[in-house]
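The next block holds one structure in the form of structure tokens; read it before the comments.
The complex appears here minus one protein chain, its other protein chains still in place.
Chain naming follows the written order as A, B and C, and within any one chain the residues start at number 1.
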Amino acid sequence: MSAEDSPTLVSTPVSEKLTKKALTADHPTWCPGCGDFAVLAAFYKVLERRQLPHENIVTLAGIGCSSRFPYFVNSHGAHFIHGRAVPLASGVSLARPDLHVFLFGGDGDGFSIGGNHLDHGARKNIRMTYVIMDNFVYGLTKKQTSPTSPVGYKSKTDPTGAIDQPVNPIKKLLAAGATFIARTHATQINHMIQMTERAMDHDGFSVIECLSECVEFYPGAFDPANPRKGGEFKLIDEKKWDGTPEDEVRHDVTDEIAAYRLANVPFPGLFGVFFENDRPTKNAFERKWIETTRARLGSPTDLEILQKTFDRMK
Amino acid sequence: MSAEDSPTLVSTPVSEKLTKKALTADHPTWCPGCGDFAVLAAFYKVLERRQLPHENIVTLAGIGCSSRFPYFVNSHGAHFIHGRAVPLASGVSLARPDLHVFLFGGDGDGFSIGGNHLDHGARKNIRMTYVIMDNFVYGLTKKQTSPTSPVGYKSKTDPTGAIDQPVNPIKKLLAAGATFIARTHATQINHMIQMTERAMDHDGFSVIECLSECVEFYPGAFDPANPRKGGEFKLIDEKKWDGTPEDEVRHDVTDEIAAYRLANVPFPGLFGVFFENDRPTKNAFERKWIETTRARLGSPTDLEILQKTFDRMK
Amino acid sequence: MSTPSALPELASAPTPVGGRADLRPQNINDAVIRLAGNSQDGIQTAGAMLARLAGRSDQEVMTYMTIPSTISGGPSIFQVRIGTGEVLSAGDEADFLVAFYQHSYQDHVGFLKEGGILLYDSDHVQPDLNDRRFVYCGVAITGLTVEALGGTAKDKGKNIFVLGLIAAIFHLDAEKLMGLIRERFGGKNESIVNTALMAFQAGYSYPVGTLLSTRYEFEARPKTGRPGQVTMDGNQALAYGLIAAGVRYGAGYPITPWSTVMEILRSELPKYGGLFVQAEDELAAVSLALGFSYSGYLAVTGSAGPGISLKTEAIGWASMAEIPLLVVNVQRGGPSTGLPTNVEQSDLYQAVFGSHGDSPRVVLAAANVEDCFYVALEAARIARKYSTPVLILSDGSLATRIEAFDEPDLKSIMQDPQPDFTPRPDGYEPYPIGGITKHAPPGTRMMGGKYPVVTGLEHDEMGHPTGRPALHMAMTAKRRRKLKQLAEEIPLPEVYGSPEGEILIVGWGSTFGPIREAVDRAKARGVAVASLHLRHLHPLPNGLDSVFARFNRIIVAEMNDEGLYGFGQLATLLRARFCDAKIRSLTKTDGLTFRVKEILQGVLP
Partner (left out) sequence: MSTPSALPELASAPTPVGGRADLRPQNINDAVIRLAGNSQDGIQTAGAMLARLAGRSDQEVMTYMTIPSTISGGPSIFQVRIGTGEVLSAGDEADFLVAFYQHSYQDHVGFLKEGGILLYDSDHVQPDLNDRRFVYCGVAITGLTVEALGGTAKDKGKNIFVLGLIAAIFHLDAEKLMGLIRERFGGKNESIVNTALMAFQAGYSYPVGTLLSTRYEFEARPKTGRPGQVTMDGNQALAYGLIAAGVRYGAGYPITPWSTVMEILRSELPKYGGLFVQAEDELAAVSLALGFSYSGYLAVTGSAGPGISLKTEAIGWASMAEIPLLVVNVQRGGPSTGLPTNVEQSDLYQAVFGSHGDSPRVVLAAANVEDCFYVALEAARIARKYSTPVLILSDGSLATRIEAFDEPDLKSIMQDPQPDFTPRPDGYEPYPIGGITKHAPPGTRMMGGKYPVVTGLEHDEMGHPTGRPALHMAMTAKRRRKLKQLAEEIPLPEVYGSPEGEILIVGWGSTFGPIREAVDRAKARGVAVASLHLRHLHPLPNGLDSVFARFNRIIVAEMNDEGLYGFGQLATLLRARFCDAKIRSLTKTDGLTFRVKEILQGVLP
């Protein structure tokens, strides 16, 4: 058997239209006004537009407010343990090329307890789309300093203001080798939709850091970044490769050093695609190995392969 | 009590000279020819030169061939569990400003299972000197692919050659925020000594990636990099700030982007200091908080502080 | 632990008082007041003030609260039980229910005892007045609060208005309460304090006489010769207990219901020259704590079940390297993420057996809020004396429950945090086979010139790794022996109730109160039931078998599952040790604390 054979059996596109209604599950338990609602709305929109086979959508998450996402999407899904959603999703992705693996989580889940898995998922370039709802705080556990909390932020674990330098998510992802890295904002639903679509079209480990406000424990965290509140939402000006002189100064998303430099722009920073390249995925490498191996063997059954091995052990 | 008061009692410099003999403990269990012997020799040399108070040297490690280091140094030391030596060392460093905290380990210990702790130790800038003996392989467990194994390396877990893109340690450390990052080679004992001395003089989280050959499972890994074997050992040309035109093109170790660029040089890469800056340590921040708090309180005894708290709970 | 002073009459009355509330005696010595609203209504603030007032009035008090499963907002209750006798549990039934909303009324009226008083916000609640079991007392809480505060405060202030109402009904000391309000809101700007006081006054001066024919008054029973009381919740008691025990360093990662311990320590330790680090995860937290302990400062880490699972490898290292360490587990409902905001005692197995290999450790559990304080001291004493990891089990009910207890005599209790840096003589062995390990922290001069390495590999007396068969046997025995030595010094707990008889209820952790109250109630009914509370769970005290021999049935009541073979976790440990088939289980896993009547039903034939 090959992992590829089987799922295709059932993934034949289904004729029923994927409506928002069909995608809606439990009513979110988030606080009224929480930025995560917008992320959910954008995700519904993307799925409606793309009309993937309903049964092939998988929504996975770790633990946190944001990680409750899978309950609110009517798709196959799993709500895992804190910080380990990337390897869970890697298992799903590597075994099942027929599925669209979406992963949602928070800054604590992704950059603190889960930070190592993020890096290794990135360097191995395992195909999945991962949206990190960054609210600069631990929401579910009620206001402790998170790895992205800015210096000075007063939380329950830093009553006089946070002192540790925060993680720079974009730099972290670049250094680790993620092949698609973007940044967006929960108040910018169209931009969010656009980023999500590009991420899911990317064949590799694609991550979107989405600033998403925690109105309960860090209200106004992104005020300056929020155009609705008079802030600025500065987009990355991507190269159009049109040969014009203006294009010279535009950002080449395949340029790692340039992306790293853009990641230094201070808060609220830039939004859009920082980096994208098409390094082969681990999914592809492993599949190739499987195929080469099997081709070399001819087409024996599983029983024949094992029998042969045992014969050598006589 | 303040953590600072006490240790000074006992750390009064000792008159006996710190000789190699006094520093030597068990005979290393490493394979004859293992690169780690040279790292140990360099460390003895550094300690002999610096004449730290013997009792204030602490040698810590996780698990791996390289992590057996503490047994071979006659100093206070601990041989911890796999991958968690950075937080162990952080505890020692934060509680005991009187101690010189040295940490040794392998690429698996540091970049694979311990990768997250490395990043968080770096961003928090916890004072310690960490030497990672990178042999591109899991030595102690006998030849599995390590996070730095190059693509194509044939190990027991990649019989047809490694396929995952390896970690780039320098990029990882830069992105995480380490404040001293250097690279050296076990065959270059003088360079190693020099790097170690600069690292220990750096007030912050200082890391040295030291290429150290595993003669048992990856002999010749660094042949091209080994001048003794006719390879090249290309040093980073650091800025001298002498105003000369030649200095223009030299590397500014405080320039993060430049350092990131240098990290892209393909194997065997460059050697020397990639990055150094003097961001305040977590040790300093926390101590300042302690001092401000205690200054505000006046000089009550521990009993008085707790009694006052209880009085408020009546 | 508090000693019984007087039996709470209302709560121990086996038959409902019945009839009308105004038939109840004016003097009461026990009342259960449940405030039911939404979590943003500040009912916890009001409830906590009642608890603190009781503490200051030398009364016993215990609170109980629920946390909604939504992230913020949602239905929530806060319950206060106040008594002049001993208060052992938060109460099975309420004497007095305050319902802020219709859902509060509907969800909780079943908890009100017959003859109890329903105080409801008539602006929101329409009770079924035909149900003649209760006394109805409707007050336009919302409207009157808005009116009193001038309409600017929206819903804010209702909680304090209700506090005033309760003060009037129970004849509480209004002056003291206003003092508490001033303390509570004092740090903020003046107008907030004034608004709160206005709300209180409005409630206090409400003409309750028009609705109720009786005013209640707590019997004045001053506890002679005892010090004053302090009022706090279990996590506070635990955190301050650690400080009293000389713990100055620690590390943790947030998780409900452990987080507040770490938040307190993070804020408080710098005052003592110490430090608490919020780590990137639980693996780092326990490792940091071990770094602190290795450095000479007995340190603490903690979590709830999921985080403790992540710490088991490092705890095993502490066993092997014989490093003292305190590990707090504020248990919640399990397994996995489970029921984060509910209570359970299902992590005992993990505490005792959770690491690979034979890795002996000490396990203690706190009985009530007061004991959270003292158990921390005992844990630190043991960790230091035996150079061993000690797990302290608390749980989600103790974490948030407020109790008043006799103020500890800090002067005689405070422990010195200072490590021993005196130079060690020549011939020092880090791991003496015959003795108990006492590490020389780094910074200590070794006069023989040989410096120690502590290690998780099996080792000889000097800490050198070794695979020598005889040595592993000897070292395993050494690590076992010290805990056996500890077992010898642990006092055999006293039986509560008749020292022999038909039934002995054995409990551990927060079931302490309900089990005692069950014994009291059974006694009142003339049934001979006794109880035994185990605070040291591993090692167990010696001599339990002789106690068990005096009873015909031993029933271990605990909040965990009966397991595959019908026995809860402590019951299993006891059966394995004593092979006494009389030992049976009374277990439950509904995420709620034991009600006294559940215990009685479970144990009485």
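As a convention for this text, a residue touches a chain if its C-beta (ideal position, glycine included) is under 8 Å from a C-beta of that chain, and two chains touch if they have at least 3 such contacts.
Remember, it's a predicted structure, so these values are computed and weren't measured experimentally.
Visitor: Check the whole complex and report which displayed chains the hidden chain contacts.
Guide: Across all of the complex, the chain we cannot see touches A, B, C.
Visitor: Any idea which of C:G187, C:P207, C:G427 or C:P469 touches the chain not displayed?
Guide: C:P469
Visitor: Just to verify: which one of B:P70, B:G105, B:P147 or B:G204 makes contact with the chain not shown?
Guide: Among B:P70, B:G105, B:P147 or B:G204, only B:P147 touches the chain that is not shown.
Visitor: Quick one: say which of B:Y44, B:F69, B:F104 or B:Y138 touches the chain that got left out.
Guide: Candidates B:Y44, B:F69, B:F104 or B:Y138; residue touching the omitted chain: B:Y138.
Visitor: Of the residues in chain A, which ones touch the absent chain?
Guide: Against the missing chain, chain A presents residues 1-7, 9-11, 14, 22, 25-26, 54-56, 58-59, 70-71, 74-81, 84-96, 98-99, 116-117, 119-120, 286, 289-290, 293-294, 297, 302-303, 305-307, 309-310, 312-314.
Visitor: For chain C, which residues lie in contact with the unshown chain of the complex?
Guide: Chain C touches the chain not shown through residues 69, 283, 304-306, 308-310, 312-313, 316-317, 319-321, 329, 331, 333-342, 344, 346-347, 349-350, 352-360, 455-458, 465-467, 469-470, 472-473, 476-477, 480, 483-484, 487, 538-539, 560-565, 567, 572-573, 575-577, 579-581, 583, 588-592.
Visitor: Identify the residues of chain B touching the omitted chain, counting contacts across the whole complex.
Guide: 29-32, 34, 63, 65, 79, 81-83, 112-113, 115, 138-142, 144-145, 147, 156-159, 216
FYI, only the chains that are shown with their structure count from here on.
Visitor: Applying the contact rule given earlier, which two chains have the most C-beta pairs between them?
Guide: Highest contact count among chain pairs: B-C.
Visitor: Just how far, in Å, is the C-alpha centre of chain C from the one of chain B?
Guide: The mean C-alpha positions of chain B and chain C differ by 42 Å.
Visitor: Would you give the residues of chain C that are in contact with at least 2 other chains, written as numbers and ranges?
Guide: Counting only residues that touch two or more other chains, chain C contributes 280-281.
Visitor: Indicate the residues of chain B shared as contacts by at least two other chains.
Guide: Chain B, residues with two or more chain partners: 116, 120, 286, 289.
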